[in-house]
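Here the complex is missing a single protein chain, while all its other protein chains stay put.
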Amino acid sequence: MTPHTSEHIDSTKTYALVLLALLGLTVLTTLVAFVDLGDFSVVVALAIAVTKMLLVALFFMHVRYSTKLTRLVILGGLLWLAILLLLTLSDFFTRNWIGVPGK
Amino acid sequence: MSTAVLTEREHYLNNGYSLKSWLLTKDHKRIAVLYFITISVFFLIGGIFASLIRAELATPAGDLVSSETYNKLFTMHGVIMVFFFLIPSVPATMGNFFLPMMIGARDLAFPRINLLSWYLLIVGGAFAIFAMVAGGVDTGWTFYTPYSTTYSNTYVIATALGIFVAGFSSILTGLNFIVTVHRMRAPGMTWFRMPLFVWSNYATGVIQVLGTPVIAVTLVLVFCERVFHIGIFDPQLGGDPVLFQHLFWFYSHPAVYIMVLPGMGVISELVSTFARKPVFGYPFVAFASVGIAVIGFLVWGHHLFVSGQSVYAGLVFSFLSYFVAIPSAIKVFNWTATLYKGSISYATPMLYAFGFIGLFTIGGLTGLFVAALGMDVHVTDTYFVIAHFHYVMVGGTVMAYMGGLHYWWPKMTGRMYPEGWAKLSALFVFTGFNLTFFPQFILGYLGMPRRYHAYPAEFQVLHVASSLGATVLALGYVMPAIYLAWSLKYGPVAGANPWGASGLEWQTPSPPPTHNFEEIPVVTQEAYDYSRVREEIEVG
Amino acid sequence: MQIPLFPEQASSISVEVDRLLYFLVAVSVFFTLLIFLAIFYFAVRYRRRSESELPSAVHTGLTLEILWTVIPFGITMIMFAWGASIFFTESRPPDDAMQIYVVGKQRMWKLQHMEGNREINELHIPVGRSVKLTMTSEDVIHSFFVPAFRTKQDVVPGRYTTTWFKATKPGKYHLFCAEYCGTNHSAMIGWVYAMEPQDYQQWLSGTPKGTLTEAGAQLFTDLACVNCHHTDGSGRCPSLVNVYGSTVRLAGGGTVKADEAYIRESILNPATKVVEGYQPLMPTFQGQVTEEQVVDLIEYVKSLAQKPAEQPNQTRGQAQGAGSPAARK
Partner (left out) sequence: MASEAHAHGQAETLALREQFDTADQQKDASTLGMWIFLITEVMFFGGMFAAYTIYRATYPTVFAIASTSLNVTVGAINTCVLLLSSFTMVMAVRAGQLGQRRLIVIFLILTLLFGFTFLGVKAYEWTEKYEEHHMPGQAAFHLEGTPLQGPAKLFFSLYFAMTGLHALHMVVGVGILTWLILETRKGQYSAEYFTPIDISGLYWHFVDIIWIFLFPLLYLIDRHLPK
């Protein structure tokens, strides 16, 4: 019933590299913010943030080695966040579509 | 088994009598009992508020209480009943007590957290009670802004805190159940051998874990708006009150399934036991629970049809609302089909089960009325909605709760309840309930708005009928309170399996030993396999 | 006293809503009976005859499962479509609808007719004529509910919401506030008087007073709007002629349809939407004008059209001299 979770011990080097990557991305995203990319500034900023999240999750939080169930839990959480955001926005972005004030 | 044995044998009740042995217990069964006592008190309080509401509404004029008082009455009635009675009701008592036993576990995965969630409910309750005695709160259980943030001058903050804390109690219970079902099942207890009660509590856990945090943060924002005078929903600043409604209902619609799913689980157990048949279409009923839990998150906007939400969002939410109806339909039909060619006993729990199926059907079907956009525009915020949700919550969940209470009472206490009285009170509840809430459908369609403490005279007759019904209903609830207490001392001693039921919880003596089973059972049959308990049935 | 069991049908939509009701009731009665009778029959037919009885297990019937999944689903889809179609009608006021403004305020309804009649907790309307309500609230959320018309719409502070109805039967009907708004929520009630057109005209002319447009014109000068907004569009401000109903190009891209909501916003929060080619010079009039006065101003701005009929839906706000009639093509 409970799969034996054998310990995976990453090397200090791996962790150090991940840290460097994270710091690098932080600098990058900060600098990019001053460049005018129009609407893409949002996309880029979030893309970088997601990458950083993945690094932290996969390496620091050992999701790489985690059970299927754990991954399911994580994906579920993200999916539900998406539901919350998208369905709420479905209201705000369709306001006044039929051209009647407040409909 | 004789009284002698009962007193000698060490079980969870006689294992320590000190207050400490209760207040610091890690035993899920004792915690369940703590919960039971707590929520019974809250049910009583909420019921008293309800009785006062009905008394006021007996006459058109607002004569019994002032408008302010009335607003506080229905607000606290709603808050107490929803957050402090119905949400913890089945999961925290029967779920806590029987979910581990049903899957052959010694306890929940996190007994300490389980105890913590009870204390959280107590702390939350304390806040709510404080708000009540300090002067009450009058925002309605829905806390709509800007009234709750800017205009109400009642104890909104204390109440919000109370619900916030109670919310974490609910989250932790759900978390505990989920982990327990994943990690604590006895050898051989595969997913599809689990009783449907476990399935539905598992599904409930998922909702509690994913939904509750959102109302928590929403209340935090309301809290900040009142305390620090920052505005998140404040129209004065260009904020949008409808946004609050979205966040509130993102939790509170799924919450209605937190309230009903465990009840449905109870019904599955009752119908099967008292028809001595496996639940018809077991896998469909099991998946229906999960289905309801998931789809239930996609429909919250059906509470906002006239709120100023966009027409297109309204369409989407109405459309999705009908999807959530289907799994419920599947369950109702399967329960009914289970009776076919069964051996049907009329024991009190079964009577409650019949009541549930019938009344939930009516409540659910009227849910389809309000899910229809054009119809909801007329009936929203009228007594039609009040009737709808009392049919599902009182006619549904509370019925299931009472049924389950009687069903498992012998297991929990080792004593039988008095059958005659129980049948009588079940009758009172059923008739009283319908007399109370059916007229409210008509009132609603006539246009009687909810949260009115005075109303036009032409509505009086129906209101009086409703108030009469409420009296009968109250009697129906007070009776069990009395005879169940009585049975603790004088009730006939119950055997291990008085109903000839098939669940693992009946395979251990009543009341169960602290560790539930002498040795952990190894499961070999499907759920609801009555051939296993043939001997016990023979004994009768 | 006789007990009403069914609300009056006094509007065009009420008939349709009730028809949907009959359908829903029919479906519900059918299924409720189905379930009740089935339970009752089984409970009697298969009652336990001996304690040791042990029936043989019946297992899943796939066809049944499919049946009672698909049929209910089909039925619900009808409910959805039907409800939605009514909802669309309820959401789109006909173009010929006469305009009435509603301002909700804790415990009272303030209603304003174009002709300038102002009522409190009473609304007089002609039968056989569509009435469009443009509503807002000064404090909390209220909800405008006329059971006999089967119409309800929340009235939200800080914005406009709209609803409409067409009374079909003269009479006196309940007006309720359906959204909880605090103490005396139940006192925020009134009457709607549906009158024969001629009686309505009489009622209108009953009390002489300036129309909304006139009041608006007055305010327009009092509040010094004129000093900026010249009809020829000269100066730093757009002309407001033919603004209403047009599609305005906004600074920083995007366009917006100049409806009541937009004009209201332009007055109370001018900087939120700035017309292309103009600076956000316009001061906010938040706090200086009541919701009713905003309504007057809106009506005045709406009246600013040489010939309302001509150029129904033109785009405005080109960079050079936006607002000048020439720029409107």
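Every chain is named by a letter (A, B and C) in the order it is written, and numbering of its residues begins at 1.
Please note the rule applied: contacts are C-beta pairs under 8 Å (C-beta built on N, C-alpha and C of every residue); 3 or more make two chains touch, one makes a residue touch a chain.
None of the values given here were measured: they were computed from a predicted structure.
The shown chains contacted by the absent chain are A, B, C, with contact judged over the whole complex.
One of B:171, B:311, B:402 or B:465 touches the chain omitted from the figure, and that residue is B:171. Taking the complete complex into account, B:210 is the one of B:210, B:294, B:326 or B:448 that touches the chain left out.
Residue B:109 is the one among B:34, B:80, B:109 or B:533 that touches the chain missing from this view.
Within the entire complex, the positions of subunit A that touch the omitted partner chain are 1-5, 7, 9-10, 12, 15-16, 18-19, 22-23, 26-27, 29-30, 33-37, 41-42, 45-46, 48-49, 52-53, 56-57, 59-61, 66-67, 69-70, 73-74, 76-78, 80-81, 84-85, 88-89, 92-93. One chain of the complex is left out; on subunit C, the residues touching it are 252, 269-272, 280, 283-284. Residues of subunit B that touch the chain left out of view are 10, 15-16, 21, 25-27, 105-111, 113, 171, 175-176, 178-179, 182-184, 209-214, 216-218, 220-221, 224, 228-232, 236-240, 243, 246-247, 250, 514-515, 520.
Heads up, the rule we're going with is that only the chains that are shown with their structure count from here on.
For the pair subunit A and subunit B, the distance between mean C-alpha positions equals 36 Å. Mean C-alpha position of subunit A lies 40 Å from that of subunit C.
Counting partners per residue, subunit B has 240, 242, 308, 311 as the residues that reach two or more other chains.
Across the assembly, subunit C contributes residues 91, 156, 159, 161 that each touch 2 or more other chains. By the touch rule above, subunit A contacts subunit C in their complex via residues 96, 98-103. Residues of subunit B touching subunit C in their complex: 62, 67-68, 71, 138, 140, 142, 144, 146-147, 150-152, 235-236, 238-242, 275-278, 280-284, 305-308, 311, 314-315, 318-319, 322, 325-326, 329-330, 332-334, 336-337, 339-346, 354, 357-358, 361-362, 365-366, 368-369, 371-378, 380-382, 442, 445-447, 449-458, 461-462, 528-531, 534, 537-538, 540. Only residues 1-2, 69, 76-77, 80, 83-84, 87-88, 90-92, 94-98, 102-103 of subunit A touch subunit B when the two sit together in their complex.
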